[in-house]
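Note that this is a trimmed complex: some chains were dropped, and none of the rest were shifted.
Order of writing sets the labels: A and B. Residues in every chain begin at 1.
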């Protein structure tokens, strides 16, 4: 069994920002030398998500609006009694589905025609990591 | 390490349709010969989900109604400015939790008493694939 571990760093210019990381995951898969296996893509911070969907800016706005409707910023959340102000980011990342595991087949990410891997930042403007863990053979 | 890759095809008769695929995943596990491992079940299209829950038709209606309430069809979504009409399907599949990874123990899917694996189609009446990727030993 082979394994490969990589940490991608992000520091988005906006508080909420969605970044297509498909190519970075593909590069990690190539470096791993794994032909058949799994790749876990997991944000190591709890106010960001990794999800799979379309690379279309209108749809990304639809995601942001839905999440803002369900878990709006600026409410008097319990979490804010600790001095924090980002409870909405914790809730949004959870609704968005926080992590993905994808397949590697014949040495490549085994993606459908429109599957793209996104990093969804809900409390940005600071350095954060995403773990890419590959196992296989 | 052993691996096994399978693509299940679906073409549902209705736009929204939930299909119990537990047996098909069990057959893939058996074919793989893996005794201890993991199986990823991932829809390769971004308007469908794979999730685990009860095989009970009333509950399936509850899921459909909740998702329709949270992300209704027919709204003027940003995504529709591209000519698409299925933004609600992208949003619903994301809220439903788009993929699952299950365990294989003693050569069988290691399921609790009511765990069933479902394919949830939100934009059907066309051919779509689900990837089943098994690794283990």
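The criterion applied here is as follows: a contact is a pair of C-beta atoms (placed from the backbone, for glycine too) under 8 Å apart; a residue touches a chain by one contact, two chains touch by 3 or more.
Computed from a prediction, not measured in an experiment: that's the story for all the values here.
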- With 2 of the identical chains shown in place, the whole complex in this structure file contains a total number of copies equal to 3
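The working rule: only the chains that are shown with their structure count from here on.
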- Message: Measuring centre to centre with CA averages, how many angstrom lie between subunit A and subunit B?
- Response: 20
- Where on subunit A does subunit B make contact in their complex? 1, 36-38, 51-54, 56-59, 61-63, 65-66, 70, 95-97, 100-103, 105, 110-115, 135-137
- Please give the residue numbers of subunit B that touch subunit A in the complex, ascending. 1, 3, 5, 38, 40, 42-46, 70-71, 77-82, 84, 87, 90-91, 94-95, 97-99, 101, 129, 131, 133, 135
